[in-house]
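So the structure is just underneath, and the comments pick up after that.
Removed from the display is one protein chain of the complex; every other protein chain stays in position.
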Amino acid sequence: MTTLGWLVLGLPFAAAVVGFLLPQTATRSAQVLTVSATGVATVLSIIVATGAPVAGKPGVTLAPFGTLTVHAGLRLDGLATIVAVAVCVVALLVQFYSIAYLAGDDAYPRYAAQVSLFTAAMLDVVLAADLIQLLVGWEVMGICSYLLIGHYRDLPEARPAAVKAFLVTRVGDVGFLLGVLVLGVGIGSFDIGTVIAHAGSMPSGTLVTACLLLLLGVAGKSAQFPLHTWLPDAMAGPTPISALIHAATMVAAGIYVVARLYPVFRLHTVALAVLGVVAAITMLLGALAALGQDDLKRVLAWSTVSQIAYMSGALAVGAPVAATFHLLTHAAFKALLFLAAGCVLNATGEVLMSSMGGLRRRLPITFWTMTCGLAALVGLPPTSGFFSKDAVLGGAWEAARGHGGGPAWVGWLVGVAGLLTVGLTAAYATRLWLRTFFGPAHEPAAAHETGHAHGPGHVHGPWVVREPCWIMTVPLIVLAVPTVLLGFAGLRSSWLPARLDAPGVAVHPTLGIALVSLALSAGGIAWVVLAWRRAPGTDPVPALPVLTRAFYLDDVQDAVIVRPYRLLARIVSAADAGLVDGAVEGSGAGAGMLSRRLSRLQTGNVQFYATGVLAAAVLLAVAAVLL
Amino acid sequence: MILVGVLALPALGALLLALLPAHLDRSARWVGVAVTAATFLVSLALLDGRSSGAKGDWQHVDVRWVPAIDLRFHLGVDGISLPLVVLTTLLTLLCAIYTVHSLPAPGRAGTMLALVLVLEVGMVGTFLARDLLLFFVFFEVVLAPMYFLIAVWGGPQARHAATKFVLYTLLGSVLLLVGLLTVYAAAGTLDMVALAHAHGSGIARSTQGAAFLLLFAGLAVKSPLWPVHTWLPDAHTEAPTVGSVLLAGVLLKMGTYGLIRVALPIVPAGAERFAPLLAVLAVAGIGVGTLACFTQTDLKRLVAYSSVGHMGFVLLGISTLSEVGVQAALFGNIAHGVITSLLFFAVGGIKERFRTSEMAAIGGGLAKRLPRLGALLTLAAVASLGLPGLAGFWGEAFAVLAAYRPAASLDRTLYLTLAVLAAVGAALAAAYFLRMLRSVVAGPPPAAAQHAAAVPDASPVELLAWAPLALLGVVLGLYPALVLDLTKPAVALLVTALPG
Amino acid sequence: MHLALPVVLAALLFSIGVYGVLARRNAVLVLMAIELMLNAVNINLVAFDVWLRDTLHAGQSLTLFVIALAAAEVGIGLAIVLQVYRLRATVAIDDLDQLAEPSPEERR
Amino acid sequence: MSQLQRIDYAAVAPLIVVSGAAVAVLVADLFLPLGRRALSIWLALAGTVGALVTAVLAGTGPRRTFCVPGTTLPGGVRTGTSCSYVVDHFTVLLTVIFCVAAAVCLLLSVAPVAEDRLPAGEYGFLILCSLAGMITIAAARDLITIVVALEVLTLPVYVLAGLRRGDPRSAEAALKFFLVSVLSGAVTLFGVSLVYGLTGAVHLDRVAAALAQRQDLRHLSLTAAAVLLVVVGFAFKVSAVPFHWWAPDTYQGAPVPIAAFLATASKSAGFAGLLLVLLVAFRPYAFVWGPVLAVLAAATMTLGNLVALRQRHMVRLLAWSSVAQAGYLLVPLGVAAGSGGRSDGDLRTAGAATLAFLSLYVAMSLGAFACVAWVTRDKPGNAIEDYRGLVRRSPVVAVALAFFLLCLAGLPPGFAGLFAKVVVFRSALVGGAGVLALIMAVNTVIGLYYYLRVAALVFAGPAEAVRPAMALRAVAAGRPRSLAVAAAIGVTVIGTVVLGFAPQLVISAGNLAGLP
Partner (left out) sequence: MTAQDVVFGLLGVIALGSALLVVTTRNVVRAALWLVVTFGAVAGCYLVLTAELVAWVQVLIYIGAIVVLLLFGVMLTRAPIGPTDQVDSGNRRVAVLVGLATAAMLVTLVLQAFHSTYVTLDQPGTASLLGAAVFRSWVLPLEVLSVLLLTALVGAITLTRPTVGTAGSR
C-alpha cells in the first residue's frame, strides 16, 4: 500500500519533471503525459483510500542533521487518503479541462508540468508523514502558484499577482517554518505521529507559540485574514488554475494541516480561539467583498476566502470532521464553479459580469452545472454544501453550548458570523447567477481582453457565444455529481466519518440550525432577486467602494508593509554603500592622503635628511636613557 | 596518494597550460577540460577508504616540508572536506567546459585556465590541509590568480574591484595568519588534528579569545560576513563568469570552512565567547543582503548581494556551535556553491548575450526570447530563495532551527530573536528574486528586442556546463542526505570539542 | 687628571660638529664639520685608552684607523663634491633636490 | 703581550680571494684592449664566485683567528681568548648572500658598463672591495674591525653611486649618500668610543661580558645611550626609518645595478653588523634596544609602505619597498626583547628569523632589480608607466617581474616572500608582540597594493592607442638584449623558486647561524 502511495505522489512528480524537459512545442505529448499520469494517480489514490490505513513509518532518512533527523514517509490514514482522492480528481479534471482551455498556448508543456508539480506538491502535503516533508510540498505549491498565476506573461496584472501570491503566502510560511521547527525541536522529531503523540509533553507556552506560528502559515496558504489579499488577485492566472488553487490544493492545504495536527491544536484553546476569531472575520469579509465584485472570477475568489473561513471556523470550534467535510464538498463545488466560470469566459471573452447576461440559453450545460454549484455554495438542500455547512454551524452551536473543544464564546462568534455569512453568500451567489445568466444579453465586444486563451476561431472574426467543446463540459458534469450528492456521504457514520477517523460522528443536519440558515439564505436571495426585479440587467447590489475594494485592505497592506519595506531597503542599501563600503573606500583614500603627506618629508634636501638623522639619534639616546 | 594527486594534477595542468604557445589556444581549452575532468574523477576517488560512520580522516598524507617552522605537508580528507573538494573540482570542470563555449576579452584561454587551475589547487588544498600553516598557504594561493582573473578578464572597473578584493581578503588572511600563529605560540603545534583533539586544552581562555577573534576576522572577510562584505559585490560585478562562479561557488566557502575546521574545534572557549557576535553579524548580513538586493539594478550585483545573505545563514549555523548548526552550515555551503554558481552561469550567459547585466537594459520576456536560459535562471533563483525541495532550503531552515536551539552555553533569548529575524530574512529573499524574475524573465519582451537580431539561446556546451548544477540543485534538495550522511560523523566528532 | 675634561671636550666638539653639519650649506664646510665630529671621537678614544691603561691599546689603535678613515672619506667626499660642482656648478647642498619626493616631474 | 697573531688562512681565504681578485681586475684592466674591457666585469664575477666557493669550502669549524689572549677587564670582568675574526654558520651564510648579491649585480652591470662607458676595471674593483668589507663585517667580532669594515664596504659604493658621470642626479645621489652615511658613521663611532670607555673592551664577547656582569654600568644612563648611538650607523645601512632618507634618492640616482647592490648586499651587510652588535655585544641590553627597534620596525615598514604607494618611478618604488622590507626585517629583533622573554634562546630565534627573511629578501629583491635592469635598457626613464604592457614586449621578463613583486608582497606563487613573512610573523607572535604583528599585518596589505599595481600594469593593455610609428621607433631604439641580464633573471628566478618551495634551506641555516 505504501508503494502505491508513493506512486500516487510520484507519478505527477515524474510527469512534471518530464514535462519540464519536453520541448515547448510538444503540446500533444505533454497533454497525454500529464493527463495519463494524473489519471493513474487518481485511480491509485482511490485504491489506496479504500484500503486499510497505513500508519506513518519513519521511511527514508532524508536529512540527518545530527540530533534531529528528517525522514520521508507516508501517512496513509483515512483523512489523508480521502483528501488525496479529492486532490487527484480535481487535478485530473483540471488537466483534462486545460487541454481545451489552453489550446494553442505556446508554453503548454511547461504549464502542464507546473500543474503536475502543483498536484504532486499537494499530494505530498496530504500524504507526508514528516513535518519537513510536508513543508516541502507546502512551499513548492507556493512557487507553482507563482508560476501558474503568472502564466500569461503578456497580461499586465499577472506578474504582480503572481509575485503577490508568492510573497504573501511566503510571509505566512515563515511562521509555518518556525512553528514546525519549534514543534520538531521540542519533541525531537518531525514525524507527525510522534509529534501528535508527544505534543502534550511540551511546555504549554512553547506549544501555543508553535500552534500560533503554524496558524500564521495556515492563514497565508488558506487566505485567511489578514493574509488573504493574494487570493483575489490570483485570478490573473488561467481559470483552470484558479479551480485547482481554490478547490483541492493550496487553500485547502492550510485547513488540511490543522486537521492533520488537530490533536496538537486541541491541547490548548488559545490557538483555536485565535483561529476562530480570524475565521469569523474572514468569512464576513470574504462574503461582503464578494458582494461588491464585478469580475466573475473575483466573486468566486472572495467566496473561497469566505468558505475556507467556514472550515477554519469549524476547526476552531472543535469540529474537524465538519471542516474536512466542508473541505471536500467545497472542493467539488468550487472546482465546478471555476471551471464553469472558465466556460463562461471562454465563450464570451469577458470577465466582468456587467458585460455578460442572458447566457442561460446559449450555455445550457454551463448554466445548469453552475446552478448546482451555486446552490451548493449557498447551502441549499439537498446539495452537498447544505450538509457540510450545516455540520460546521452545528459544531459552532455545540461549542457555544459548551460541548465543543473550544471556549463557548468562540462557538458563538463562529456561529453568528457563519449564519450572517450564509445570508451574504446567498446574496452574492444569486447576484452572480442573475447577472451572468439572466437579463439582457450583451453584444460581445471584440477580443479586447488579450490575456485569456481563446480558441483559434475566437481571436479574429465575429464573436460567437456558444458552449465550449466536450473536453470542457465533461468535467463540469463530472463535478456536478459530488456537488449534489456528496453531502449524503456524511449521513452515515460508517461512510465518510469513518474514513475521516471519526467513527460515530455522523454528520446529520440539525433541524434548528438548518431552518435558521435556510431562512437567512432565503432572505439573501430574496433581497437580491427583488432588487433585480426592479431593474433587470443592472447590479442588484449597490456598488459600494468599500466592498469593491475589500475594505481597502490592499491599500493598508501597501502602506503598512510594502512601502516601508521599500523605504527600508533603500535606506539599508544606501547605508551599505555609503557607510560600510564608504569606510573601506575611505581607508584606501586615507592611505593615499597619508602617503602624500608623508612623502612631502622626502624634500630632497640632504641637510634636512641630516637633521633628521641627528635629531633621531639624540632622541634614541634620550629614549635609551628613559627606558 | 590520491590526496596528492588531486593537487598535483591541476598544478601540473596549470604549468602545462602556461607553457602552451599562444597559437594553440584552441587546444588549450580542451587541455583544460581534460585536466579538470581528470581532477574531478580523482577527487571522487577520495571516497576510497571511507567506512560508514568513519569519524576522522580516512585518507591522509603527512610529510615534513619546512621543519624549521614546523610546517608539515599534512593533508587529510573527511566528511567535512570531501563535499567541498568535490564541489570545487566539479565547478572547475564546469568552468573549463564553459570556457570552451565562451572566453571573455582579451582571450588567451591557456593563461586563464592556468589561473583557474592554480585557483583549484588553492581551493582544494585549503579543504584538505591538516596543518595550520599549510592551510594558510593554500588560503593565500587563491588570491593572486583570482586577482588576475578579475583584473585582466573582467569588466571596465575590474582593476579597482580586483584590487579591493585582493587587498581586503589579504587583510583577512594576514589576520588569519596572526591568529593561527597565536594558536601555535600557545599550543606549540600546527597539527590541526592534534589541536582539534585537544579541544583547546593547554591554551588559556584569554588567548583562545584573542585567537578566535583574529581567525574570525580573517575568515569573516572571506565568507563574507557583514560588515566586511563590501568587496564582494564589486568583485562579482566586474569578474568574468568563470571568476564569479569560482568566487561565489568555492572561495567564499573557504571562510566558513575555516571557521568550522579551525576556529571552532581548536579554540572552543574563544568560539563560545564570540559566537553571539558572529551570530548577530550573520543575521545582520542576512538582513542587509536581503534589503540591499531589493534595490539592485544589476543582475550580477544582485546575485552577489544575495550571497551575503545566504552566507549569513551559513555563519548563523556555525555560530550556534551545535551539531545541527554545523551540519546546516556545511550543507548550506554546498547548496550555495551549487545554486549561486548556476545563477552566475545564467547571469553570465545573459551578460554575454546582451553585453550588460543591468536589468533595465536587458528588458523582460527572457522566458519567451531565451526559454532555456530563462528556465535555468528561474530554477536557480527559486532554489536560491530557499524553496523546500531544492538545495537552498535545508541549510537555511536548519540554520534557523539551530539558532532556535543553540549550544547550551549560549544566550537562548538572543538566538531566539536572531532565529526569527533570520527566518523573516529568508522569506524576504523571495521578494528580490521574484522582482528579478519579474523584470527579466517574465513579461513581454521589449519592443526593441523583437526587431533586433535574434539572440541565441543556451548552446549545448553551455547546457553541458550548467545542467549538472541544475540537477544537483534538485537532487540535493530532494535528498540532502547525500551530503549530510558524509558530514555527519565528522561533525559529530567536531562537536564533541564544543562547549555545552 | 680629571677624565671629565677630555670627555666633555669631546662631547662639546661633537656637538659643534653636529651644528656645523646642519647649519652649513657649502659642502666643503660640511666636510669640515664632520671632521670635527671625528676628532671628538678620537679624543674620547685616546682618553679612555689612557685611563683604562688598555694593554691592547684598542682606543689609540682605533684612533689611528679613524684618522686614516677620515682621510679616505675626505678624499672621496671631495671627489664627489667636485663632481657635483662640475655638473651643477654649485656646492650648496640644499640646492640639490633633483631627487626628491614628490618627484621633480610631479612638482612641475 | 703575545707575539704576532696567528692567522688561519683558511678562514680568511674568501677575503683574500676577493681582495686578490680586486687587484687583479684593476691590473688586468690596464692591459685589456679598449673594446674588451667588459671582461673585467666577468673577471670580477669570477672573483665573487671564487669567494663563494672558498667560503663554502673553508667550512664552519668554527674557525677563529686574529685572537687576543684572555685578560681582566675593568670592574673585574675576566675574559678568555677573544678573536676578531670568526667563521661560523652565520659568517658563511652571510658570505654566500653577499657573494650571490654581488655576482648578480655584476651580471646586471655588464651591459651598462659597456654601453654607458663606465670604467670597467675600476667598477669591478670597487664592487669587489665592497664585497671584501662585507665578508669582513660578517666575520668580525670586534668593534674596531666592524667599524673599519663598515667603511670599507660603504666607501666604494659612494663612488659607484656617482659613476654615471654625465648625470647630475648620479652625483647628487652620491653626495647625499655620502653625507648621511658619514654622519651616521660619526655617530656610531662616538657610540663605539663610549662603549669602549665604559667597558674597556672592543671585542664583542668582552663587551657583552662587561655589560652583563657590571652592575655599575647598569646605573649609568650613558651605557644605554652609547648602545643606541652605535645602532645608528647600522640603522642607516639598513635604511631604517628615520635613517632612511638617503635610500630613495640614492637608489634613483645611482645606476640600477648599484641600486640593486645597495638594496641587497649593502643592506645585508648592515644587518650582519646590526645582528652582531645587538645580539652579541649588546645582548644584555636587549631591554634597551628591543623596544626601540620594535618602534623603528613599525615606523620603517609603515612609512616605507605608505610612501611607496604613490611612486611613479620604478627604482624609487623598489627603494621604498626595500625600506618597508627593512621594517619587517627588524621585527624579530624588536620582538626578541619584548615581553616574550629575553633568554638567549629567544635572541637566537630572532636572529635566525632575521637571517632567513634576509636571505629570501635578497633573492627576490635581486630578481626584481634584474627585471628592472632589463627594462631600463629600453626605457631608461624607469617610469612605472613604462612597464605597461611589458608582457607583450618581453613576456618572460614580465612574468618574472610579476613573480618577484608577488614574492615581495608575500603572496603565492611568491612562496619565498610568503614564508619570509610567516617566519617574521611567527617570531613576533611567539615573542608575544601581537601589536607589532598587527601593524605588520596592515602593512602587508598596503604593500600588496603597490606591488600588485605594477604587476597588473605589466599585463595591462596599452593606455591609449600607441601610434604604430612610435611603436616602431621604440622597438628600433631598443638595445640588444643582454645575455648577462637574462642570466641574472634566470638565476634569481630559479633561486627564488627553489627557496620558495624549500625555505628550509635558509631557515635552518639561519637557525644554525643563530649566533654564538
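Read from first to last, the chains carry the letters A, B, C and D; within each, the first residue is number 1.
In this section, a contact is a pair of C-beta atoms (placed from the backbone, for glycine too) under 8 Å apart; a residue touches a chain by one contact, two chains touch by 3 or more.
In this text, all values refer to a predicted model and were calculated from it rather than measured experimentally.
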item	value
Chains on display which the left-out chain touches in the complete complex	A, C, D
Footprint left on chain C by the chain that the document does not show	1-29, 31-33, 35-36, 39, 42-43, 46-47, 49-51, 53, 55-58, 60-61, 63-65, 67-76, 78-83, 85, 91-94
Contact footprint on chain D, counting only the chain that is left out	1-5, 7, 19, 22, 26, 34-35, 37, 66, 68, 84-85, 113-115, 117-122, 125-126, 129, 132-133, 136, 140, 144-145, 147-149, 151-152, 155-156, 158-159, 162-163, 165, 174, 194, 197-198, 220-223, 225
Chain A residues that touch the omitted chain in the full complex	607-608, 611, 614-615, 618, 621-622, 625
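Just so we're on the same page, only the chains that are shown with their structure count from here on.
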item	value
B-D compared against C-D, more contacting pairs	C-D
Averaged-CA centre spacing for the pair chain D and chain C, given as whole angstrom	24
Distance from chain D to chain A - Cα centre to Cα centre, in angstrom	77
Between chain C and chain B, distance of the C-alpha-averaged centres to the nearest whole Å	62
Chain B: positions in contact with at least two other chains	167
Junction residues of chain C, two or more chains touched	21, 93, 96, 98-102
Residues of chain C defined as touching chain A within the complex	18, 21-22, 25, 93-94, 96-102
Complex contact set, residues of chain A against chain D	591-592, 594-596, 598-599, 602, 604, 606, 608-610, 612-614, 616-617, 620-625, 627
Chain D residues within the chain C interface of the complex	1, 68, 71, 74, 142-144, 147-148, 151, 155, 158-159, 162, 165-169, 171-176, 178-179, 182-183, 186, 189-190, 192-194, 196-197, 200-202, 248-250, 252-253, 307, 310, 312-313, 316
